[in-house]
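The structure appears below as structure tokens.
One chain of protein is taken out of this complex; the other chains stay put.
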Amino acid sequence: MRTSASTFAQGVDFSLYVIAGISIFFLIGITIVMLFFVFRYNKKRNPVASNIEGSHKLEIIWTAVPTLLVMVMFYYGWMGYKPLRTVPAGALEVTAYGQMWKFSFEYPDGRLTDSLVVPIGKPVKINLVSRDVLHSLFIPAFRMKEDMVPGKNNFLWFEATEKGRFDILCAEYCGQLHSYMLSSVTVLDEAGYNQWLATASSISEEHPGLTLLKQNACLTCHSQDGSKIIGPSFKGVFGKTEIVESEGVEREIVIDEAYISRSIKQPNADVVKGYLKGLMVSYEAVLSDEQISQITDYIKTLK
Amino acid sequence: MEHAHGLHLPNSGHNRDDEASKMGMWLFLFTELLLFGGLFIVYMVYRMLNHEAFLLSSFELNVWLGTINTVVLLVSSMTIAMSITAIQKGNSAQSIRLLMTTVGLSLLFLVIKYFEWSSKIHHGLFPGMDYYNNLPKGEALFFFLYFMMTGLHALHIIIGGILIGVVAYRTKKGEVTSKKYTLTENAGLYWHLVDLIWIYLFPLFYLIH
Amino acid sequence: MTAVSTHLNFFQTKKGIFSWIFSVDHKRIALLYFYSLITFFLVGVTLGLLMRYELLNPGKDLVEAKTYNQIFTMHGVIMIFLFIIPSIPAVFGNFFLPIMLGTDDVSFPRLNLLSWWIYVIGALMALSTLLFGDGPADTGWTFYAPYSVKTGTNVTMSVLAAFVIGFSSILTGLNFIVTIHRLRTPGMTFLKMPLFAWSLYATSWIQLLATPIIGITLLMIVAERVLGVGLFDPSIGGDPILYQHLFWIYSHPAVYIMALPAFGVISEMLPTFSQRTIFGYKAIAFSSLAIAFVGYFIWGHHMFTSGMSGTARFVFSMLTFLVAIPTAIKVFNWVATLYKGSINVQPPLLYTLAFIFQFMIGGFTGLVLGALATDIHLHDTYFVVGHFHYVMFGGTGFAFFGALHYWYPKIWGKMYNIKVANVAFVIFFIGFNMLYFPMLIAGLMGMPRRYYDYLPEFHLPNMISTYGSWVLAVGLILMLSNLVAGLLKKNQNVGRNPWNGITLEWQTLSPPPLENFDRMPEIPLNGPYDFEHKPEIKD
Partner (left out) sequence: MKQNKDHSEEGTAHISSFRDHWSTLVTLLLLTIVTVVISVFGANLAALSVATALLIATVKVIVVAYYFMHLKYEKKIYTWLILLVVVLFAAFTILTALEYYNR
């Protein structure tokens, strides 16, 4: 039922079995004893109760035994966990960005992807960066999860042991489309991975502006077909006249290149009427001017 | 009231029980302490993360005004403690005088605080103002905490002042006597708490040089 | 019989709505709480049902993603702040604590009324978010920053509501502590108090000392939203992790606010239905204090994946395991109480047994979550959802309904149909486990919580779970209608002590008179559960 495809899976599952084993033993044992008492000392069978006030011996036993057992549980939990935070030297480093509601991954050579590709049998360290709110990168098959906290550098690492494609899910609630913030990790063998590395990253026929929109998750908030998601749709937006609120004052503007550029760099300076301030974060540090003009070019095509 | 007929239990919840009121007051003070406690934790953490900025910003505060206010509060703590002594001895007139002195001192405290705040606000340091919004992050946090903590404290001063006024009024009406002065005691406890909190606020904001 | 006719019970002393909503009688206030709680419970439970319906199949079944998010937030807020935290203390604690101590009211009757009013105002504030702006908050009941400071829904109002309700909780706790210290009947030392009183004592300390922290934290969220300061939002300087610390400093102890009173009623029902003294009175009493105390120091186990430092994770995980020990002591003593008893199987006992079983599952899954390795995998998955429904609903919820069946004849002086109650219990029990056990499986498979939509591989457990929720609904409706039907019966006399109980509430009339007792209560010779020297109770 559960795929285990990383070096941690065994340790984590083992501590699960230890804890679950002890627990199930006590659960079943106690339940049986309880039901037996109810049956055996039912008032029909045992009309007169005996008042037993307690027993020091028993109290000591059932304090000591659980203490011992929980310490065992703690120990295995800790042992299974320790490797999760010790990254071996020479790990391949990838930066993962989380933003509402899309993961993207940046490789050392600068390529940006929306799903992860890693070689088998090699440690991979993922630096976790959030651009807006909390997210959490969760790979069930690897038994691995760590939050992406804005303003704080966090990381996780793993070493895949099985080839294939595994789910990545966002496990920290991050707003409306949290449950659609999915991605995947593909584990390839050494040769396959190198081949993937060698293929040029953007040979697509796509408009470069569209690629940028996809890579930066703009499209999770802005549709291309006129429907309203979180932000205004890009369809027909260029050249449109609309009402924005700037520092509490409403004014009418015509959308041109400069306005789009400002909307991307300082989205909260002019807030479109009917939309919320603060949801879109600034992309000033993420997109260069050239990229912004590619985006603008693309938006112009959406009539 | 509702309990007119029927069995009267010796330990009724409707009996007068001064010890219970005092205990209730103490427990209430505990919750107040922890309310401020939460803010102190925030202060501690942000100070750890923004050490320099906190140092720098504290220079903006006026140590002398802070010191004067400390003295004012300490004196007011004494006067209210004395008013309890006075009422215990049956001297209501003196007790009222001391209570009113305390109220006067609390007003003095607020006036000084007002001048402090308005000079800060004048500089645009209040959260949400332009100047504030452009401060470096650490300094902005400092001033936010400054306003939040001293503001909450000032709110307590106001409530305390009103409470003490009520006590004075009821003493005057003869409802508080040398046989029945829990109200004065509880107002005193509350007032001392306000003092206690200030004793920590003062070095944390004004004296980190 | 004659005694009954000469004494007016507390229902009869005064009439009219104002005699209720402005009453300072602890019994009436308890019932005010009861009616308001049950109302909110039904709202919350209906929201739960809606969520389950949405999750029956992958994709959209009923509502939009945003609505779903608002539903689970509302569900969580209602269930936690409006139902489960006040549940047992405010209803049964208010009603029975003074009676069990042999007094006629709490120490501060007017403060008690004020607590209820604050609770109602807070609840109305929470519900008012439905009516204006962008609707109820969509943040989850945890209000994690920075999302909670960014979203456009009515977070400010929801947070203020939680803040206000917090005060109601603080005041109730304060009242109980003073009552226990000051109003015990002559001869009732601390160690002769019923265990329910002990558990309320421990609970009250948590309410008093933990709630202010969340109060101030929530105020900071409000300040951040209104003034735009960067307290928790890193893009303007703050640290979101700090919010989590402050939130859980309260909210972890809060889970023991929910659990301890339940432990208390369980410790009452077991001796009554076994007709013997409780096993290990002191162990049970002091373990409540131990749980309350240790419970303050383990909040970090909710943050194992937040990027906390390794040292902190180590310490918090270890401390987490320590709370299991006093809980274990309780469970073993309870089971030992059945030994050589003379067991009378009645609906309250069934709820008690189910409580022990389900609370064990909840507790053990808690241990799985407390271990670092496994929590990394299971954090924020349905395993956690399964865990907390097992402890909160399967534990405290079942104890609440058990207590309701137990004290029902005392409160209303009537009796429900026992056979129907047993049938309802069985359906309830089956539905419950069918609803929540599959969640544990889904969690192990890796299904994250707060998911509006899920991958196809999680379909089966979700389907079973949804069907389970329907079974549970049938059980609940049957149980409640049986209880209501009991109230409609006329001219019943259940006597003072239908279950042959021993604590002081059974010595008085059912329903009790306004001043609680019609004669001076008598306490058993050696401790509260000394069935051998049980004072004779004549009708």
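Letters are used for the chains, namely A, B and C, taken in the order the chains are written, and counting of residues starts over at 1 for each.
We take it that a contact is a pair of C-beta atoms (placed from the backbone, for glycine too) under 8 Å apart; a residue touches a chain by one contact, two chains touch by 3 or more.
Predicted model only: the values in this text are computed from it and were never measured.
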For the chain not depicted, the shown chains it touches: B, C
Which one touches the absent chain: B:L34, B:A53 or B:L125? B:L34
Give the residue, chosen from C:I80, C:I249 or C:L476, that touches the chain omitted from the document. C:I249
Where C:M188, C:I278 or C:L322 are the choices, the one touching the absent chain is C:M188
Going by the contact rule already stated, which one of B:S57, B:S77 or B:S92 would touch the omitted chain in the full complex? B:S77
With the full complex in mind, choose from C:F11, C:Y53 or C:F297 the residue touching the hidden chain. C:F297
Spell out, residue by residue, where the missing chain touches chain C. 182-189, 209, 213, 241, 245, 249, 296-297, 299-300, 308-312, 315-316
Omitted-chain footprint on chain B covers residues 10-11, 15-20, 26, 30, 33-34, 37, 40-41, 44-45, 48-49, 63, 67, 70-71, 74-75, 77-78, 81-82, 85, 88-89, 179-180, 185, 188-189, 192, 195-196, 199-200, 202-204, 207-209
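Note that only the chains that are shown with their structure count from here on.
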How many angstrom lie between the centres of chain A and chain B, each centre taken as the mean Cα position? 45
Shared interface positions of chain C, touching two or more other chains: 238-239
Chain A partner contacts - residues on chain C that touch it in the complex: 65-66, 69, 138-140, 144, 146-147, 149-152, 233-235, 238-241, 274-277, 279-283, 305-307, 310, 313-314, 317-318, 321-322, 324-325, 328-329, 331-333, 335-336, 338-345, 349, 353, 356-357, 360-361, 364, 367-368, 370-377, 379-381, 444-446, 448-455, 527, 530-532
What does chain B use to touch chain C in their complex? 1-3, 5-14, 17, 19-20, 23-24, 27-28, 30-32, 34-39, 41-42, 45-46, 49, 127-128, 133, 137-138, 140-141, 144, 148
Sites on chain A touched by chain C in the complex: 1-2, 8, 11-12, 15-16, 19-20, 23-24, 26-27, 30-31, 33-35, 37-38, 41-43, 46-55, 58-59, 62-63, 66-67, 70-71, 73-74, 76-81, 84-85, 132-134, 136, 138, 140-141, 143-147, 149-152, 154, 167, 169-180, 182, 276, 278-279, 281
